[in-house]
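One chain of protein is taken out of this complex; the other chains stay put.
Note that the chains take the letters A, B and C in the order they are written out, and that residue 1 is the start of every chain.
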Amino acid sequence: MSLWGGRFETPMDPAAWRLNTSLPFDQRLALQDVRGSMAWANALAQAGVLTAEEQGQIVAGLRIIEGEFREGKFVFSETDEDIHSAVERRLTELIGPLGGKLHSGRSRNDQVATDLRLWLLDNLPHLREALRAFQQTLVERAEQDLEVLLPGYTHWQRAQVITLGHWWLAHFWPLQRDRQRLAQLAERVAVLPLGSGALAGTPFAIDRHALAAELGFRLPAPNSLDAVADRDFVAEFLFCAALIGVHLSRLAEGVTLFTSAEFGFFELDDAFATGSSLMPQKKNPDLFELARGKSGALIGYLSGLLTTLKGLASAYDKDLQEDKPPLFAAFDALMSLLPPLQEALRTLRLHPERMREALEDALMATDLADYFVERGIPFRQAHTLVGKAMRLALERAQRLSQLSLDDYRSLLDTSHRLSLDESLYAVFDPRRSVARRNAWGGTSPQAVRAQLEQARQALNSL
Amino acid sequence: MSLWGGRFETPMDPAAWRLNTSLPFDQRLALQDVRGSMAWANALAQAGVLTAEEQGQIVAGLRIIEGEFREGKFVFSETDEDIHSAVERRLTELIGPLGGKLHSGRSRNDQVATDLRLWLLDNLPHLREALRAFQQTLVERAEQDLEVLLPGYTHWQRAQVITLGHWWLAHFWPLQRDRQRLAQLAERVAVLPLGSGALAGTPFAIDRHALAAELGFRLPAPNSLDAVADRDFVAEFLFCAALIGVHLSRLAEGVTLFTSAEFGFFELDDAFATGSSLMPQKKNPDLFELARGKSGALIGYLSGLLTTLKGLASAYDKDLQEDKPPLFAAFDALMSLLPPLQEALRTLRLHPERMREALEDALMATDLADYFVERGIPFRQAHTLVGKAMRLALERAQRLSQLSLDDYRSLLDTSHRLSLDESLYAVFDPRRSVARRNAWGGTSPQAVRAQLEQARQALNSL
Amino acid sequence: MSLWGGRFETPMDPAAWRLNTSLPFDQRLALQDVRGSMAWANALAQAGVLTAEEQGQIVAGLRIIEGEFREGKFVFSETDEDIHSAVERRLTELIGPLGGKLHSGRSRNDQVATDLRLWLLDNLPHLREALRAFQQTLVERAEQDLEVLLPGYTHWQRAQVITLGHWWLAHFWPLQRDRQRLAQLAERVAVLPLGSGALAGTPFAIDRHALAAELGFRLPAPNSLDAVADRDFVAEFLFCAALIGVHLSRLAEGVTLFTSAEFGFFELDDAFATGSSLMPQKKNPDLFELARGKSGALIGYLSGLLTTLKGLASAYDKDLQEDKPPLFAAFDALMSLLPPLQEALRTLRLHPERMREALEDALMATDLADYFVERGIPFRQAHTLVGKAMRLALERAQRLSQLSLDDYRSLLDTSHRLSLDESLYAVFDPRRSVARRNAWGGTSPQAVRAQLEQARQALNSL
Partner (left out) sequence: MSLWGGRFETPMDPAAWRLNTSLPFDQRLALQDVRGSMAWANALAQAGVLTAEEQGQIVAGLRIIEGEFREGKFVFSETDEDIHSAVERRLTELIGPLGGKLHSGRSRNDQVATDLRLWLLDNLPHLREALRAFQQTLVERAEQDLEVLLPGYTHWQRAQVITLGHWWLAHFWPLQRDRQRLAQLAERVAVLPLGSGALAGTPFAIDRHALAAELGFRLPAPNSLDAVADRDFVAEFLFCAALIGVHLSRLAEGVTLFTSAEFGFFELDDAFATGSSLMPQKKNPDLFELARGKSGALIGYLSGLLTTLKGLASAYDKDLQEDKPPLFAAFDALMSLLPPLQEALRTLRLHPERMREALEDALMATDLADYFVERGIPFRQAHTLVGKAMRLALERAQRLSQLSLDDYRSLLDTSHRLSLDESLYAVFDPRRSVARRNAWGGTSPQAVRAQLEQARQALNSL
């Protein structure tokens, strides 16, 4: 049943109908639609538009419908244009023409905006919890791998020694920012459109503050035109989702490379790896590649929706119907990714010996420069000096620790001809290198322990 | 059945499996997968890897599977990882272990790239035909509305008089460019990956040129690494789709505004308009708004896929699995839009009287300036002169044609004190105004007739 | 001067240098770089790495450099790779080799992240103030135009009567959400990377909490790897900018159409409109079109940066250098748009008579339906009834108020044959229609006055 036949001479063209109907995706809002309708019936009764008896019958009918949805027994009709039409149609089947009173002073414009916000308010906690659980695993890995040393990279070149605990936590904090953003978003979602009518407000004496409270919103939307047009919250959710996707893609790239033969630091559990239909030896990190790949789609959903919103100036334009597919797709993508990725990380095996092998002397080049700094050479000259030592070592196919004190002396300016001694070689101890980076936020085990404390607090703070 | 059990100790984690499986969307490639497999069986036989009898049994099994797909009787198993696994699993059920010979020298990497190209080659003609049919309607409208005059706009300000036929054809040519791009794309799609193996080529003596010919491709891909990694054709399709979306959005914006009460030039047939659940008088151009809105999603699919492809450097990365959802979604969006929009345009009613009312004198201001140009005044001065006349008219709340010759004389420099006469007022005839714009590509009915001829040729040229 | 010569045998290739240098855009960070360097010198002194005298000389040198930047007298050298190199080079020119001590325990990785956050902390207030000023103008317009009636639109079809004050405020609230997001972003920007070194932390006993306080940050970044890699704040800024762009585009589309001849509701002051080089009569809303057009670029900056960030897994990758151009471009675009648009709105002239003319009876169709609802007819039937009345009126080329009571009676079911009377025709009074929409957030003047009060509070709340 379409809700608007009266003015029209002919029914809709079938192809036009198929294009126009939103039921294939908005039926996901069924429970929210019913819940919102119950609250509206109550509000209409309070405003004197429905009698107590009418209210009772309508709410009873809606409860039946709610049950049908919950039990998967609701039968859609080919003539249902959208979830709102389906619910009103069914209500009228159940309680007769009285069902037609429910839509008084309400429009699908404020109704769908309310449904979608309700849906997001219902579902954001699931995403936030999935993120929290994921972070929990990162914290556990960090605790467990706190003292494991491996090379840190910049530009994918070995840079300085780090602890693996520090590396895991480097992926914790971005997700913490994500959860914080989602928490702030939730506040903005919890603004109620219902009672805005089609665009100009409702003509009945609806107490919108009470209505908001009943439905779990913080407050009613302050402007009816804005209320039916506003999809900022969808855009903001898609931004949050895209950024979560980016964060997962960065972690995924790291895991993908660390499980390669060349790095060999990590090994996936068989339950979280896949094979090849052709190459029997292959063990592939497909899950992580999918995380990386899906970040593209997530970014696309965001730019797609922003583009859809651009230039819409009439309070409600049908273009807004295009808000739901990307919202649902982004939500589903993240919810399908987070749990298996989390479990894959939890069950990951380490190859610390491969990490140890990778801790070549050059990773301590900055420590060596610092050694000279501590002896009074300005850092910039110390840097140049170690750079030259590095070149010398490369030419001789030696390691930095294999250069003699005389080699080092020969590289010093006469002005800095220090009395070098064997203490220099202590810089090549990777444990010493990480231990030195002990300021707040650094990679030393001690600093990481403090960071872990922070992380645990952060985990429970949102 | 997964195709790669041997090396693994444990089966996949269920959540990981759900994330990993592509069957929910790649089953759309079923017929292409079977077709490609038949051709591969033939190629293996030619290369001596299969006997003629083996080939016969395999092809016969595949024909049964093809039939099952066509009749909707194919039963997927929960253990089918993707369409390729499903087909091989079913083949082995039908013909026994011999089914396991089909995958010799082939990988899902070259197989899925082949399937997807086949699918696009099968389906591009449908899109091109839908576009052609849409253009045909624009041509018919242009013929029918050839001499209808209306204001042309720039910046949504009335600019100069145009013919409606010209306006319709302004929306024809962008789609012609789209069809041309799709035709050129089809050439690039028709390059065969099959025979590239996982990445390094096939070790059997496959005649890939013959294989390409059998499957309707122009030629085999020249490099196996590129062949399995290349999704340029998907990106290019999504670009074409996004640009078609933009073109439809521009037309849609125009129709939306022309059907507003303020313009009132167009009226949609009831079969292609929708009403409001609240406001009984409403008749909304939802279809056109959906076209405009969906252009956002189409742009998002494109930027999403390009982002997914960015930085992939290993010949085949699982990220590439994310190519299919946007491809199918973009294709479906266009195929759902084009026919009803076309029909909505075909059945559109005009309100020529509203267009006529809108043909105010100011639309002929350029003609008036040209009038002075023809009398020797440089255009720039003529422009200034008419601008001042316009200001004078606005101050007096008059039309340009209501200014007297003395008014006009007063605005001329003494150096240009021409002997003006009543012939000046002829410029305010809208028919004269359009007739003057008679150079190639202009809006005069005569020029539009020539343009229509070109359009008809273009329609049949691709 | 490059900061890293020692290890290299040959200087950089000139074309490679040009590609690599970031000076053309990062010189915009000059003052922030100097400020951060002063704080770092202080921190090094506190940590005992510099003596008080060294600290004094370095800070004095930096003050000179700061002065040179402020006065536009700083001379860049062709060999300056970036702003950091330029400052260190100049410092060494001014104070000798001691300048080379400044970079102890610091890296350009934490330095540039700090500079960029400082820049944003310095500049976000300008943007927030520009938005606030813009909102202030919207509030003033709303006060001034509070009781002006015009049609409200959905789908660009006339829907219901609204007040212009309500319309202005519909554009106020989106910007309020934008400002709120920017305020929350500022908290996330104010997390200090400095002291994170290249990736692993600084080896000196830097008090990063003190350093953060000195530079006006809330707290030091908790993880050095994350600190140098994190560009979430740039992405979030670009999202905020894109959404502001979308909001401006929606307002701009509205103004563009309302200034068209067809609507004729608004007229731009000459100082905020442009003309045509060809058509003397034209007065175009270019500024608003530019706002709408630039929203595209803003969305592009966002998706571009997110794409750049995708898949980066090594703590610092040079890709991150691409963060600054879109950040600066987005900021500049908004700062160039907001003031002239604001002034254009402030100086806008209204044509209330055109708005009044547009208030046709059909805008009150919902009020008419409500009339029947109040007489006990369920809304859905009332809707159908008015829809039929609308069709009847269209057939007769009449207005709804021109239908007789008998006409209306004839459309009622026998069951609802009410005793209709002349009170029906009161629904066609537009003032009554807006007055009825008096619930919180509605368009009635009384409700808008309450909304204005809220808006004024919101204006001062952030």
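Definition applied: contacts are C-beta pairs under 8 Å (C-beta built on N, C-alpha and C of every residue); 3 or more make two chains touch, one makes a residue touch a chain.
Please read these numbers as outputs of a predicted model, since none were measured by experiment.
For the options A:Arg208, A:Lys310, A:Lys324 or A:Arg436, the residue in contact with the chain missing from this view is A:Lys310. Of the listed residues C:Asp80, C:Asp178 or C:Asp317, the one in contact with the hidden chain in the full complex is C:Asp317. Looking at B:Arg35, B:Lys101, B:Arg141 or B:Lys324, the residue that reaches the missing chain in the full complex is B:Lys101.
By the touch criterion stated above, the residues of chain A touching the omitted chain are 151, 153-160, 256-257, 259-263, 275-286, 289, 303, 306-307, 310-311, 358, 360, 362-363, 365-366, 368-369, 383-387, 389-390, 400. Chain C meets the missing chain through residues 2-13, 15-16, 18-20, 84-85, 103, 106-109, 197-198, 269-287, 289-290, 292-310, 317-322, 325-326, 336-337, 339-340, 343-344.
The definition used in the following text is that only the chains that are shown with their structure count from here on.
Centre-to-centre spacing of chain B and chain C amounts to 32 Å, using the average Cα coordinate of each chain. Residue numbers of chain C whose C-beta contacts span two or more other chains: 153-157, 159-160, 257, 303, 306-307, 310-311, 366, 383-387, 390.
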